[in-house]
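All protein chains but one are shown at their positions in the complex.
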Amino acid sequence: MTRSSCLLALLCASGCNQGIEPMKRDFADPPPASSVVMVEDHPALIPTFPCSSCHADREPDPRPRKLVEYHTPKNGFDHGTKDGWCYRCHSLENIDRLRTTLGTPVAFSDPQDLCGSCHGDKLIDWKAGLHGLNRGSWNGPKLRQSCTFCHDPHKPAFEPMVPERPPDVLGERT
Amino acid sequence: MTPEARLGELVRLRLGRHDTRRGFLKTALAGAAVASASTACDGAGVEKLLSKHYLKLTDEDKRKLFARIEAEVLARSGVRVTVGDPQPMAGVEFVHALDLSLCNGNRRCVEACARENNLPDDIRYLRVVEVDAGTLELANAEHAYDPELVPRSGKNYLPVQCQQCKKPPCVDACPVKATWVEPDGIVVVDYDWCIGCRYCQAACPYYARRFNFREPSIEPSRINPDQAYLSNRIRPAGVVEKCTYCLHRTRRGRYPACLEACPTGARKFGNINDENSEVRRMLERKRTYVLKEELGTVPRFFYFFG
Partner (left out) sequence: MIRYLQYLKSCAGCVLRGGRNYYLWMGGLFVLTFLGGISWYHHIADGLGITNMSNQVSWGIGIANFVYFVGVAASVALLIVPAYIYRIEEFKAVVVLAEIIAVISVVMCLSFIISDLGRPDRLLHLSPGLGVINLPSSHLAWDVMVFSVQLVLSLYIPAYLLYKRYLGQAPNLAFVLPPVMLSMLWAVIIHTVTAFLLSALKSRDFWNTGLLAPRFLVSAAVSGPAIILLCFAAINRYGGMRIADRVFDYLAHVLRVMLPVNLFLLGCEVFTELHSGTAVTESARYLFFGLGEHTLLPKFIWTAIVFDVVALVILLVPRWRQQPRLLYASCALLVFSIWVEKGMGLVLPGFTPSPLGEVVEYVPNASEIVLTIGILAAGALLFTAAAKVTIAVQTGRLRLQEGDA
């Protein structure tokens, strides 16, 4: 063998030999079960809650009409079909309750039961942690926030947002 | 077929297709061998002369090394940081999922990531690209979109970051094994071993790796003191870095910073081996999209349509 081919063999040998030593790692403890989920209560959306503070002594009027007082939601109303009316979701029998499409009463603190009566797929996703914000720990207790944390129930689509700055034109170099 | 069997099949198809057993954690690291080396003297201290590959560091080495790094940051910027070294958890393989029907291109994730990971202004791990509705073709993507408000009508948004591939081309490319796949699936870089050849950048099909063309400068008030050796510690100049799924957070049970920053809740994260994790359920229930799946990189990052 020539000197150079000896050298090649040497280089190969010394290079490859370093590849065979497996790594020893100490693992951290395995994660605990991750199924604990807490649903966070939402604070009242309007200052005059509960509704009964005004409505207790009034006769509810189920007829759709133009509302003139401060019932008009501050962002307007854009949810579902145009002929939507308060009592589609607010309970006629108990003004401090909501109602599902089937008329089942729902507490204000559990809006997902109401929303889910139309948006069943979203409710299923939300329960599975696939819809909505995930807070807490991926392997520990999780905090799940209900629909009205993010969505205005009267106008549930997200408002457009101001984006953060774009990357510089010449790549990310400044 | 029972749902459980179907799910098992799904997971095996998506993530386990290159292995018959779940032995990939081992194979990913089987080649991660190392030897100590002395680098050329740059006159900055005796310890630096004897820099070692991360996988060769003993606990004692780590203690000294991390203390040295902490002292250096303190001397340079007056910020007291802790450099930790959280280890992968047994049986955990991280997967990130992103709901493309929710992303509206607001880039909160980009900036939260930068804060969390101590990125200088000229480096961002995340790119959100704007594509025309009806396509996900990157060739026509807009990177520097900057309208008053997002989303723009007729546009969709596709955030791209390190896909933490199971078959990462970047790891194969590195001539000195300065980057490797951790047992929990995170591709990390040893910033003290990288020689700065940037072959990994050329090899990455996702534009996920960034090079420190200059000494990174971060305002002291913006330095995140919660640091880890393999993730968000302040990098030296001349080395490559990348997204590490915030391993200093996620290995301690927290969610990555980008996920918590997302106002639309588009991001999901968890352990794919855990049947109750969000990502496992995502894989079970949703139609998914894998970026450049045809390249065979087997990403641990899924896009789905919620």
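Per-chain residue numbering starts at 1, and chain names A and B are given in the order in which the chains are listed.
Note that contacts are C-beta pairs under 8 Å (C-beta built on N, C-alpha and C of every residue); 3 or more make two chains touch, one makes a residue touch a chain.
All figures in this text were calculated on a predicted structure; none of them were measured in a lab.
Only one residue from B:M89, B:V189, B:V239 or B:L283 touches the chain missing from this view: B:V239.
Check B:V79, B:L100 or B:I195 against the missing chain and you find that the one touching it is B:I195. Touching the chain that is not shown, out of B:M89, B:A114 or B:C174: B:C174 (per the contact rule at the top).
Listed here are the chain B residues that touch the chain not shown: 31, 33-40, 42, 51, 53, 123, 127, 129, 137-141, 143, 160, 169, 171-178, 193-199, 201-207, 209-215, 236-240, 295-296.
Here, only the chains that are shown with their structure count from here on.
If you average the CA atoms of chain A and of chain B, the two centres end up 24 Å from each other. Residues of chain A touching chain B in their complex: 18-23, 25-31, 33-35, 125, 128-140, 150, 158, 160-169, 172-174. By the touch criterion given at the top, residues 26, 29-35, 55, 86-92, 99, 104-108, 110-111, 121-124, 127, 143-151, 183, 210, 213, 250-251, 253-255, 259-260, 262-265, 267-271, 274, 276-278, 281-282, 285-286, 306 of chain B touch chain A in their complex.
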